[in-house]
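In this view, the complex is presented without one of its protein chains, the others remaining in place.
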Amino acid sequence: MHMIDPILATYNLKKSFGALTATDDVSIALFPGEIHAIIGPNGAGKSTLISQICGGIQPDSGRVELLGHNITQTNVSMRARAGIGRTFQVSALAMEDTVLQNVLLGALGGSGTPWHFFRPALKDWRLRDKAMTALIHVGLQAHAATRASELSHGQRRQLEVAVTLTLEPKVFVMDEPMAGLGAEGSKNLTELLDNLREKAPILLVEHDMDAVFKLADRISVLVYGHIIATGTVDEIRSSKVVREAYLGDGV
Amino acid sequence: MIRESYLNALVLFLLLAVPVWATIIDEPFTITLATRAVIFALAAVGLNIALGLGGLVSLGHAVFFGIGGYAMGILAHHAQTYTPVMSLPFLIEGTKSMPVIWLVAMASSGLAAFAIGTLSLRTTGVYFIMITLAFGQMFYFFTISWPTYGGEDGLSVYVRNEFPGLNTLVPIHFFAICFIILCLVLLLNALIAKSPFGLALNAARQMPKRVQAVGLNPNRLKLLAFVISGVIAGLAGALFADLNRFVSPTMFSWQMSGEIMVFVILGGVGRLCGPVVGAVVFVMLEHFLGGLSEYWHVYLGALLLIVVLFARGGLVGLIVGRVDAHD
Amino acid sequence: MSIILIIEQVLNGLQFGVMLFLMAAGLTLIFGVMGLINLAHGSLYMIGAFAAAVIAGLTGSFILAIIAAMAAAAIVGALVEMVVIRKLYGSDHLDQVLATFALILIFSEGTRWAFGSFPLFLDIPNYLSGPVTLPGGIKYPLYRLILIGVGLFVAAGLGILISKTRIGIQIRAGENDREMIAALGVDISKLYTIIFALGAALAGLAGALVGAIQSVQVGMGEPVLILAFVVIVIGGIGSIKGALIGALLVGLTDTLGGIFLPELLKLFMDTSTAQTSGSALASMAIYILMGVVLIWRPTGLFGARA
Partner (left out) sequence: MKVTSLIFFTALAMLANGVSAEGIKVGMITTLSGGGAGLGVDVRDGFMLAIAQSGRNDIEVVIEDDQRKPDIAVQLADKMIQSEKVDVMTGIIWSNLAMAVVPFSVAQGKFYLSPNAGPSALAGKGCHKNYFNVAWQNDNLHEAAGSYANSEGYVNSFILAPNYPAGQDALTGYKRMYSGKLAGEILTKLGQKDYAAEIAQIRASGADSVFFFLPGGMGISFLKQYANSGVDIPLMGPAFSFDQGILQAVGDAALGVVNTSQWNKDIDNPTNMAFVKTFQAKFGRLPSLYASQGFDTANLLISALETAHPDDADAFRAALEAAEFDSTRGSFAFGPNHHPIQNIYAREVIKEGDIYTNKIIGIALENHSDVYAPECSF
């Protein structure tokens, strides 16, 4: 179907916890320039899938490839260095630090080595430029000196995206970025993500169907650890299987 | 409320002024007390790097303090008995030179910190507190029952070790050495706190999974902080041994670890001069309360309780308020 | 080394283990339910022993002394919980370590203030003293057998308390989810005080029982406290079962290590070197055990997986 190679792909990922099969033979691919959304009811195994992609959980079998390299055996930080930029469902920020410091941390990770002890991080202009560019991109430049703990919920989501941007990732993996946002916040973030796909493709796990239908180029539906359908927004909207298994008969 | 940097300058100025004044009015014991405070402060600054920046609640820092002490004790013991430390596979002689002793003390405590840190960092939270405590007990019991270097009796070194150009037996000279080292280490601490490493370490304390997600290894950051911290505590141990001209296993006891931690918390965790304030106040309490009552520990305990319950951020926090956001 | 001697040493290890369990059970409950690390638990052990010595001296009754020990420790425990500990539940471990370290200073010197520097007298009553002959001709002190019995009885009682009773359900709920017990309509602060007092009473009981064969003096609690921490770390913090297994492991390792390590080393070196290095090694044995367990399982044998 696609003539170009995927940036990120999983092949037959399998993971069980005792009798419960959380991920069952999952193969998905993320191509350049696209937003690929993964939807599914609660308990479908979305978080487990993300953890396997980002390195927090090892699959029982199957593999994960980034730019054609098998990265299944590597850990979270190695995958981050290889080009996976992720955001968390619950904001994972250094709350005592300022917005700028949080973004600098990303720039630091992206630049490779934190082993400098004598030069102030805030005076490293190369890092700082990178950090400020990311802040401007998400529109948080005015809050650079604010503590992360003093940001609004929506601003924290923006900050998460900014931190990830500084890594200059090959792919974005986003775990429910809209969670807990109001209508206004959702709208802002949707716009932000819409523009982001030019930088790198996005694997988007999301509950907010409006956002998904607005953003996604393709959608995969995960139910009980199993991908039951993959296709464009229209294909998924009209899929009978999806309507039965996921949206329910009443829709 | 005054700015923290002014307070730091004031603290260091007083810490320098008191012994100088004591020299003028010929009260050498005051200098000895000040030196004790400076050395305790040094050990606590070391712990503060692991504790304040890295969030590593180590209840076993006496290990590094003790190793530093024994590095001094063993080298000086062999130098004063004219016996080699070891003759096989190659000859190592004892020494009375402070700089050499410091290097050995820092290297050996750094090595120990690396080993203990590597194992302990597999655990977190209370388990980390307990496993560091257990390592401390291991060293304590080992030194007590190992007869070569005096066991529980410890080792006496009759004359203080030498530093080129100074007479270390003159109290103010030895104080000057310790004070300059403390200032250098504080400077190092301030630089580290603002450096890329400090930034990453600080984040690793607050949110390790964020640090991982940007491609850094939080445990490796913490391990390095633990080693730096151990090296400084080891240097403090070597100076403490020289102050007392004596080392013994009590340097390894868990009460010692507890006291180093008390200095840090009393002054203010994560504050640059918190450990200095804590150590100075502790030594003063020990001196003045100890003179008032045999049961001064009761008062000390009550004071600590009050600090924990009512003065979050320790004494420094009480004076200057919460930490400013940088820039 | 005869079989009889080995059996006797195993009994000694068991007896040491079950007494450690009494200390460790309270510590692990308090940590499991309230997330509190309590260094002052050893002071409650000491308070139990002192209360027992005073009451035994006044009344001559050992039973009354034991009851007094538990009551005194429970009352002091409840008071400490209400005045100090309660303010620490939200704090991080660092504050808890420091505050309970401060409590140790206060209790130790306060006790010395009240009772002086000399050890107090507390002995086992005549009807419990002397050895009994076990099957196989092993002579073993009756009192130590009773200690093993009491320890196992308390372990079983705690097991039933936690699995079967109403308060046990609340305790388990509290370990899993703090908001849940509030939702169940339980008065949390009362529950916490009760658990703290229960843990304190067990420590007091251990202090009195052990004080009768050891010495009742200021500072007796801290060595036991450190061992109890080793126990709960090995067993997994929060787990009563872990505390029991950990206590028996530590008891047996410490007792048997002290006997067999020097014997073992005598096979390789001369007697006095073996004796010195063997006992040096034995005194570190339980800490080595703990290190190995934590490297293998970083949250202890029965601890919750992270």
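Labels for the chains are A, B and C, by order of writing; each one numbers its residues from 1.
Here is the rule we go by: a contact is a pair of C-beta atoms (placed from the backbone, for glycine too) under 8 Å apart; a residue touches a chain by one contact, two chains touch by 3 or more.
Note that the structure is a prediction, hence the values are computed from the model and not measured.
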So there's a chain missing from this view; which of the remaining chains does it actually touch? B, C
Of C:T59, C:S189 or C:T271, the residue touching the omitted chain is C:T271
Residues of subunit B (touch criterion as defined above) contacting the omitted chain: 27-30, 32-33, 36, 141, 144-145, 147, 150-154, 156, 158, 171, 240, 244-246, 248, 250-251, 290, 294-297
Contacts of subunit C with the missing chain: which residues? 1-2, 4-5, 8-9, 12-13, 15-16, 109, 112, 116-121, 123-124, 129-131, 139, 141, 143-144, 210, 212-220, 223, 255, 258-259, 262, 271-272, 275-276, 279-280, 282-283
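Basically, only the chains that are shown with their structure count from here on.
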Among the chains, which is located farthest from subunit B on the basis of C-alpha centroids? A
Just the number, please: Cα centre separation of subunit A and subunit B in whole Å. 44
Here the gap between subunit A and subunit C, centre to centre from mean Cα coordinates and rounded to Å, is 49
Do you know which subunit B residues sit against two or more other chains? none
Quick check on the complex: what are the subunit A residues that touch subunit B? 54, 75-78, 80-81, 85-86, 88, 92-98, 100-102, 104-106, 108-110, 114-122, 124, 127, 145-147, 163-164, 166-167
Counting only contacts in the complex, subunit B reaches subunit C at residues 51, 57, 59, 119, 122-127, 129-131, 133-135, 137-138, 141-142, 144-147, 254, 258, 261-262, 265, 269, 295-298, 300-305, 307-309, 312
In their shared complex, at which residues does subunit B touch subunit A? 191-192, 194-200, 202-203, 206-207, 209-217, 221, 323, 325-327
